[in-house]
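Other chains of the complex are left out, but the ones given are in their true place.
Going by the order they are written in, the chains are A, B, C and D; count residues from 1 in each one.
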Amino acid sequence: MLRVHQGRASKAGLAPGSVVYTGEVEVETVTIELFRYDEGQLTEHQVSGLEQALALREPGQISWYNITGLHETELIQAFGEAFGLHPLVREDIASVGQRPKVELFEAHLFIVLRMLSLTEDGSPQSEQLSLVLGPDYVLTFQERPGDVFAPVRERLRRGKGRMRKLGADYLAYALIDVIVDSYFSVLEHYGDTLEELEEEILREPTPHSLERVNRLRRELLFLRKSIWPLRELMGTLQREESPVVSAVVVTFLRDAYDHSIQVIDTVETFREVLSGLHDFYLTSLSFKMNEVMKVLTIIATIFIPLGFLVGVYGMNFDVMPELHLRWGYPALWLFMVTLVAAMLVLFRRRRWL
Amino acid sequence: MLRVHQGRASKAGLAPGSVVYTGEVEVETVTIELFRYDEGQLTEHQVSGLEQALALREPGQISWYNITGLHETELIQAFGEAFGLHPLVREDIASVGQRPKVELFEAHLFIVLRMLSLTEDGSPQSEQLSLVLGPDYVLTFQERPGDVFAPVRERLRRGKGRMRKLGADYLAYALIDVIVDSYFSVLEHYGDTLEELEEEILREPTPHSLERVNRLRRELLFLRKSIWPLRELMGTLQREESPVVSAVVVTFLRDAYDHSIQVIDTVETFREVLSGLHDFYLTSLSFKMNEVMKVLTIIATIFIPLGFLVGVYGMNFDVMPELHLRWGYPALWLFMVTLVAAMLVLFRRRRWL
Amino acid sequence: MLRVHQGRASKAGLAPGSVVYTGEVEVETVTIELFRYDEGQLTEHQVSGLEQALALREPGQISWYNITGLHETELIQAFGEAFGLHPLVREDIASVGQRPKVELFEAHLFIVLRMLSLTEDGSPQSEQLSLVLGPDYVLTFQERPGDVFAPVRERLRRGKGRMRKLGADYLAYALIDVIVDSYFSVLEHYGDTLEELEEEILREPTPHSLERVNRLRRELLFLRKSIWPLRELMGTLQREESPVVSAVVVTFLRDAYDHSIQVIDTVETFREVLSGLHDFYLTSLSFKMNEVMKVLTIIATIFIPLGFLVGVYGMNFDVMPELHLRWGYPALWLFMVTLVAAMLVLFRRRRWL
Amino acid sequence: MLRVHQGRASKAGLAPGSVVYTGEVEVETVTIELFRYDEGQLTEHQVSGLEQALALREPGQISWYNITGLHETELIQAFGEAFGLHPLVREDIASVGQRPKVELFEAHLFIVLRMLSLTEDGSPQSEQLSLVLGPDYVLTFQERPGDVFAPVRERLRRGKGRMRKLGADYLAYALIDVIVDSYFSVLEHYGDTLEELEEEILREPTPHSLERVNRLRRELLFLRKSIWPLRELMGTLQREESPVVSAVVVTFLRDAYDHSIQVIDTVETFREVLSGLHDFYLTSLSFKMNEVMKVLTIIATIFIPLGFLVGVYGMNFDVMPELHLRWGYPALWLFMVTLVAAMLVLFRRRRWL
């Protein structure tokens, strides 16, 4: 997770605008999924070449091209040329370690987001989603198959509600919205993990829980790095006027902005809770150590002096008058019992018992 | 308390504007309480259906609809349509995990606040209160029966003071004001708890106090998350001009803003006090451990060498001339007493005694 | 000190603008002290009723009413009406837990400050001072007799300098200035306490010093809460244009602003010094513990094995050839001395000695 | 690495604008490398004197002078005069401890950056790069041979793409871009080191890892000091309008700005990870100490009392009836075994075993 802007270092020195895929995922075939719709009708296509894809565009209808697989960079280049994307936009689409951001161009708007998911072992994983919003089209680029867009597709198909009535900007908003929504699921997982971990530490602090605290801290740092720029991104989207975003959609973006703030708040709260757990763990350890030391000290303080005493009467000096007293042995016992009693009283006073 | 935006995750993928209740409270019957008043008169109604409720509106009078129970979302939808609320507002009313916020629309103003209260075991609880302020009406939506509005109702009934003379905006302000006021009671509880906890830790740090520190820290984090957005909310209310808020009420909102700042300040101070308590606890433990170790070391340092000495004269070597000396035994005692005295002096010098 | 906005909670639910005294001080008689002056003359009065007080006003002269005692709220109400104060101002005067603030009204300016002093046992105490500045009058409200205004009174009486030449705004400035000046005395006390505490901890860390650290931390938090809003307050005073503050006085306010910044800086520096002291204390403890443990370990490491050795030759086996050797006893001593010497060398190498 | 603004102190008191080299590198011969190009052609020169260098300039072509070696300050002066650089710019070029910054003058733009690299032992090293951008020239000044500009040279030579078509401003951008890119390599090294260190600490915390943590912390502080001002610098470059920067290049600068933010984010994340590692290390130590103490306490608690018991029956009192009981010895063993069993049960209950 500490990898620095994936593949960025290996790209150092290439001309700005060089479209080089910096990720590691190579899907078998790059697929282009097209939804073309207006209020009345919707057609879905699954095409594989750019030309075919472009031929399917129809004026007056909105087209959503969802490209999965980025290693064939010629395709990105071709799309870029067909839709007039700035060379740096093309580069950023392929260079999958971008910080979430929004960039405004005259004829379109370029947004980079991160789709978060959990791998099977519960560690977070992120994938870059690049979105280009034009007057009557939306392009989305993702690295691997599998995304969170199913509900949007469903709503498009059903054709009810605002989805098909409003323009491409509403579609873009809907896509952003499901991505931000999906963050809540990831965070929910972390909320549960934190609660579990807290109970574990309250019950019995083990090195295993410490390792989990450390791992969680790292993962939250990772999440935060992916989520933090959202605030700025959403703020820009809402504030800046762009010809491709209508006033109606701006109101919806305000809602997405609120959700982003909430996501960020939650990550920060989790980080604080975790830091509190670490402190609690450390202090619990100190307390337990204290208890252990008290036991040791009580035992040692009672029995080491006694041990000395009985050692004295185990000596073999010729002249040791006490040894020959009739009541010597029971007297010694009496003395030792009294000593122990006195010590116990003392410990009780010091609140060690 | 670590739940992430209640129910948000389960809603992921629904169309924006879907009115889905995300809370867990299901009141038996949703009640609609209506106060309709002008300077001269006031009528109170307890109705159960929307149509009946709307029929009771009267031009020239101010209507306050207080809806308790959110799980019948059709009612929210119906209210929304009747008062022209934006679909996202309707969604937010039912989606009860909103961050406190204010949203300005042309004909009305939408405010989300959190009502804080303490459960029986003293942990904090919060409930979303959504408030819509129109030119001559106020709508409030709450999840469960029981709120902090009693004084406002009382003032409305008595009909003295500004309450009935000023418009719906003053009513909205009065409602916000009692909510912020109620935070002070919750904070007072925490102030007392902190003082109590401090005394407990000063007297004797136990693991129980540590757990309380940890729990308080969590609860204050929770409070802070509910209260922190108030500053921004109140600032917006005061700054932004809205046709439904008159200049007179803006002055009052300034007062509510001051109170919000004070509430936030107090939460932050409590958090600092708590963090100080934790440090104090940890350092106290270290001090106590130090004391325990000193006792152990003193006892061990005195008696282990003495134990060795008496062990020497317990040996059974055939040739051990000291054993046959007449003054051997008392001489050994003398030596040991001197040794102990010397050690005590040394310890005193090192300030261990 | 953890009390939340004194009495605020008990007031919850009252109509905004209700004038309720929330403090605990009940002076025997509320006194109204009046200074009426212009450049040429000054008259002082000590009146007890409002009517009498108002009758003494004289056009063309500046009047300073200093009201001591706030529990007779009717008086505040009456003053409020006589000078046209906003209901919320009247409320704030009586509600003595306000955060320092300034509020601009058309005909006057309302300032809330806190007068700090030290109680006899050296803990800080604060009292709300409300100040209303009008075109030709200044009203000050304080809870209990005793304030820091003596030098201002003296300068008024002597009649030299700017004091009597400039208007009511200069008087208000002079009052604010002596209040901020008085903070320096309080801080000086804390500076001394910190230096003392540091020496104490350097010499010998005791639990008593830890408690003092903790108490100081709390007191500085309290001071900070009273002082921190000063920056904003003074900034507003300086920036905002008000008809009752002349340009001449604005220059003086700039000076008061500088002093406020200095006061705040000092509190923050003290907090950092204190936090450094706490760390130093904790680390000193660790160091001492280390030393104690080293002593214990050295003694135990030397004498426990020796104890075992002499134990061996105290056994009563029939066949133990060593016991019958002539040089057995001295040889054992030789062995033991050598062992101890070797250990001492080892300890020295590990820098334990 | 704690050196304060290299050589700055020794320069104290010189007139502002004094061109004094404050670094320590003295290259054998100062070299001036010239690239002169337009879209059609490119010539490269390696000259050693200023006059020769200037003679090679040609109107209508872009010239990039890359000067390596700063100790011959007359050369800087001469360049400064030839290109009309402000005396303070000349001073800053030679005074190689500048904070990264950008300064806008009427006819040119002055940028200071730091080139980061890793020395052979893996510690970071930085070198000041001063860049002056005029309408048709770029000057770069570096302290020692070896830079990160190879890819830019290569692109110039190949002459494809934007490199030769756009103006001097694009060249300047390309140079800045490769510098920022090179930061990613340095950060990648730190990412790897951190991961390695984390594994080391998870496996077994040694003092060596602690020293590495401390050293890394220092190095990241150093990196941060070099990188942090980039944000402001890039922001200024993008925002401020300068006649020498065209609109086309501003778009590219926005990209460089994004990369800078990413670099800064990464450094901050690394600092947090490191701080987490330190906490983890400390807590691990506490845990291990706890374990060690438990073992000690268990052993001592079991065997010190037993030692006392057997000591009792090693005493030589004349009258000790137990010694003469037939079953005394096995009974004692039985008692001791029972005692040990009881203790083990107790330890198990306290979760010490």
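Some notes on this structure:
Going forward, a contact is a pair of C-beta atoms (placed from the backbone, for glycine too) under 8 Å apart; a residue touches a chain by one contact, two chains touch by 3 or more.
Everything quoted here is computed from the prediction, not taken from an experiment.
Depicted are 4 of the identical subunits; the complete assembly encoded in this structure file consists of 5 such copies.
The criterion applied here is as follows: only the chains that are shown with their structure count from here on.
Common neighbours of chain C and chain D: there are none. Residues touching across the chain A and chain D pair largely diverge in numbering: under half of the numbers involved belong to both copies. Copies chain B and chain C of the same sequence differ in orientation by 70 degrees, per CA superposition (steps of 5). For the pair chain A and chain D, the distance between C-alpha centroids works out to 25 Å.
Each chain gets a centre from the mean of its Cα atoms; for chain A and chain C, those two points are 41 Å apart. Shared interface positions of chain A, i.e. residues touching 2 or more other chains, are given as 282, 286, 289, 293, 296, 300, 304, 307, 311, 314-316, 320. With chains as nodes and touching pairs as edges, the resulting graph is an open line.
Inter-chain contacts occur between A-B, A-D, B-C. Residues of chain A that touch chain B in their complex: 148, 150-151, 155, 161-163, 173-174, 177-178, 181-182, 184-185, 187-188, 191-192, 194-195, 202, 251-252, 254-255, 258-259, 261-262, 265-266, 269-270, 272-273, 276-277, 279-280, 282-284, 286-287, 289-290, 293-294, 296-297, 300-301, 304-305, 307-308, 311-312, 314-320, 351-352. Here chain B touches chain A in the complex through residues 2-5, 8-9, 11-17, 86, 88, 92, 97-99, 101, 103, 204-205, 207, 210-211, 213-214, 217-218, 221, 225, 278, 281-282, 285-286, 288-289, 292-293, 295-296, 299-300, 303-304, 306-307, 310-311, 313-316, 320, 322-324, 326, 328-329, 332, going by the rule given at the top.
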